[in-house]
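All protein chains but one are shown at their positions in the complex.
A and B label the chains in the order they appear, each numbered from 1.
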Amino acid sequence: MANRNNGSPRDAVITKKILYRQRVLIALAIVFVIYGIIFYYIPLGGWIMAFENYKPKTGLFGSKFVGLDKFKFLFSDKTFIQVIRNTFCMGLLNLIFPTTIFPIIFAILLNEMKSLGGKKAVQTISYLPHFLSWIIVTGILHDSLSNSGIVNEVLQKLGIIKDPISFFSEPKMFWWIVCFAHLWKEMGWNAIIYLSAISSIDPCLYEAASIDGAGRWGKIKHVTLPSLRPTIIVLLLMNMGFILNAGFEVQYLLGNGLVQSVSQTIDIYVLTWGVSQNDYSLGTAAGIFKSVVSVLIIVICNAVAKRSGEERLF
Amino acid sequence: MKNFWRKSLGLGMTSLMVMSTLAACGDKTGGDGGVSTSGSGTGSSAASGSGTESGGSTTPSGEVLNLSMFIAMPGAEINDGENDIQKLIAEKTGVSVKETWLTGQTAAEAVGTIIASGTYPDLIDGGDGMVQLYDADLLVAWDDYIEKYPNLKNYYTPEEWDMFRQDDGHIYWCNVFQNTKGASTSTTHNDEAFWIQARVLAWDNYPKIETLDEYFDLLERYAAANPTTDDGMTVIPYTCLCDDWRYFCIENAPEFLDGYPNDGSVIVDKTDMNNPKIVDYNTTDTAKRYFQKLNEEYAKGIIDKEFATQTYDEYISKLSNGNVLGMCDQYWDFMTINDTFKQTGLDEKGCNFVPLGLTIDKGMDNRWHTYGDTLNNSSGVGVLTTNPDIEKTFEFLNAMLDQDIHNLRFWGVEGTDYLVDDQGLFYKTPEMRMQWADPSYQAKHRCVYSYLPQYGGTSDDGKNANLPEEQPSEFFQNLATPLQDCFNAYNVTTYPGMIGSIVEENAPWFPMWSFSNNLTTETPGGVAWTKMGQTKHEWLPKVVMSSNFESDWAKYMDAYNATNPQDFLDEMQQELDRRIGK
Partner (left out) sequence: MSNQMNGAPGAIRVTMTENKHNKTKTSDTIFHVVNAIIMIMICVVTLYPVLNTLALSFNDGVDAVRGGVHLIPRMFTWTNYSTVLNQKNITHGALISVIRTIVGTLLALAANALLAFVVAQKKFVFRSQLSLFWVITMYVNGGMIPILLLFQKLKLTNSFWVYVIPAMVGGFNMLVLRTYMEGLPDSLQEAAEIDGAGFMTIFLKVISPLCKPVYATIALFVAVGQWNSWFDTMLYNRMATEYTTLQYELMKLLSSVTSLKGNTGTTAPGQGVNITPLSVRSAATILTMAPIVMLYPFLQRYFVTGLTIGGVKE
């Protein structure tokens, strides 16, 4: 706060001088803003599609204007509300476990490994599933969790269960299965960024911690985690905005009729009700809803981060 | 983090489309059995490049006109400009077509982006996106050209052509499938049926199975006597696919069990021929009896415990292993397993499935098999207004139906791809058949132009089938021995013979699915139709697995009625009335 108070009057007084000194930065910023406007903001004009009954013939500017009809359609449908809940919950689980907690733990444990060769090998192996398509991953997962699959077999051999568990017919398990699928496929990949951050920690900090008598846990707690803090917070903030993008393919491929009340996401809903019925406007309306919610989440979280003196996005 | 390059692709719906393509195009062919049997989806093409450079001018004679064609179905490309038969056809017609197939989008979406992009092909089969093209004034009216070119004129009767007319009274496209010339030669049953392994029938000395009860009774008895297969796998007497749009396997049997043909979405009750009525097959007594039967069989352990959650791949894998005795499905949905049976030798053990024409009670007519052609007026091939030489294009479409070109497309080159015997019958040696099916050979030699006008039935010579797979002599010889035995035992020669559907003319409104397929959420009926589907998809497996059938059936009916099925039925009735000219 003190800084800010100092800063504002100073800004006011020597604006011109500051602007001149920062002319290179300002010029660069202008170039990037123009680029951003062209490639990201101009297409947003397409949002008018959500307020009309878009037909390819009449195009963006000639199609019949229908006001909020598409939004009314969405929000008067009980299924859509259910679908938002599903998307949100799966997105949240996805954010917490496969995107944040497990990659961090994995990166730290990997960093603690003694053998450099082992470290490299584990890291390379761990991110390989990222390159498999969902259809391959879900296929293997479906196999493993089937009645005669390896999971049921192991559980039965260990005497934990008597009859095989039918994982995919149980709505309660679906979100966790999706969460696990993401974990399996993306943990190693998501850890890359944390590993990169860890690699930039000054080794002297660890030495200093050793001198202060810190053990392994102490070093992780007092050196690694604090150094990762900006990265963690920025990624967390950023990914919060992606909560409603919980996806399409995984749920689509793992879902079935019995669990559809928990498996359908916004994207699946749009496919059923929009895309496959030549209705481009509905998808746009859902897209606007997602964008607005995402930006709101980001702005709020950013404000919270700002208030608590944390790293923030803007 | 997982989302970070969504932006770099510049698209929100990227990953989504990979799957939806297959789902959506399957959806259209799926529910209606409208898939053609016309050989594999091999394409053709012209010299590389888009082939549209020639602008608006008419092509000078002697020069090959290169056209581009977009087909809103996935398919295989061929070697542009290096394909033997494509070159032969170009020599004869002066036209060569480069085909581009659907990849990673739904048909409607692909057509939508093509319209928006302003880069148009010269010919198009846009699937269920055809109406969009018509709406966008991008299609050439066929009317004058139909009068001018005899093959096209004769391709459909005037009444049939009328069915293609849009609301401005003109014809803009023409469906190229399910069109029989000469005698019908249909040897396969490409549609839905209750299927059973030939060995199960053989085990019981080929009994006459007419009803659902008899069918399950036989499965139960066989499974009790043969609990495991030769290679030690537990027998699954009956399975039922419910995966995604393929849940039709559990859903639409009541329509057929009541003896009605494949109108797809509804039953048309024609007791009063002048005043046919739309009936909802989901709520009939037959429907309840059918699902109650499934419920009982599930409780007895006759039905696969995992039927509700298995994926299509798992289902196919189960069928391929030969330990599933029966299921209800459309033939095209599972026919790939025949390759596996052939490879593993299970075909010689009688694992191949034969169709049965079941009804709910004894002594009813069945209409599982549709003998006549099913005219789908909702899609087909169209010519775009930007086509550089419209006249020559129609001349070319006309030539596609010339017998010699038709033979080139579907049989290949005489001497290389097929031989002619003393009686003038075409046949292929095993080597030829193998070569014909080889993808690399297809790419450099075969040019089917599979989405251009074509015929089933018999050739102008009156002897040969237009499509090799329908040549009766070819067909029976290629059956595995147990299938031949089975056919002989029932005294039939083809799959439709096994079903024994009654032979009759298709009703003038048939098939009603060509309307329900194109319903959109713009009408209450379209909204209801989609909701009905979702409700059934959730509840039908539930009632089958239920431990209290009656109460769950009642709950299902409540959920079902909450979707306003009447809105849908009303719109179907209107369309039915329109089709009979009321």
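To be clear about the criterion, a contact is a pair of C-beta atoms (placed from the backbone, for glycine too) under 8 Å apart; a residue touches a chain by one contact, two chains touch by 3 or more.
All values reported here derive from a predicted model rather than from experimental measurement.
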Shown chains that the omitted chain touches within the full complex: A, B
Option touching the unshown chain, where B:Gly129, B:Pro468 or B:Pro496 are the choices: B:Pro468
Residue touching the undisplayed chain, where the options are A:Lys64, A:Arg85 or A:Lys120: A:Lys120
Residue among B:Met163, B:Ala202 or B:Ile316 that touches the chain left out of view: B:Ile316
Absent-chain interface as seen on chain B, which is shown: 1, 3-5, 7-14, 17-18, 21-22, 35-42, 48-50, 68, 73-77, 79-80, 100-105, 112-113, 116-119, 121, 187-188, 313-314, 316-317, 320-321, 332, 335-340, 342-344, 430, 433-440, 443, 450, 467-469, 474-475, 478
Where the missing chain touches chain A, by residue: 11, 18-19, 22, 24-26, 28-29, 32-33, 35-36, 38-47, 49, 54, 60, 106, 109-114, 116, 118-129, 131-133, 135-137, 139-140, 143, 184, 187-188, 192-193, 195-208, 210-211, 213, 215-216, 230-231, 234-235, 238, 241-242, 280, 283-284, 287, 290-291, 294-295, 298, 311, 313-314
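Going forward, only the chains that are shown with their structure count from here on.
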Partner chain B, residues of chain A touching it in the complex: 39, 53, 55-57, 59, 73, 79, 94, 99, 133-135, 139, 142-143, 146-147, 166, 168-169, 182, 186, 189-190, 193, 235, 239, 242, 245, 247-249, 252-253, 256-258, 260-261, 267, 271-273, 275-280, 282-283, 287
Chain B - residues contacting chain A, complex: 1-3, 6, 10, 12-13, 15-16, 18-20, 23-24, 27, 106, 108-109, 111-112, 115-116, 128-129, 132, 135-137, 242-244, 247, 305-306, 308-311, 313-314, 520-522, 526, 530, 534, 537-542, 545
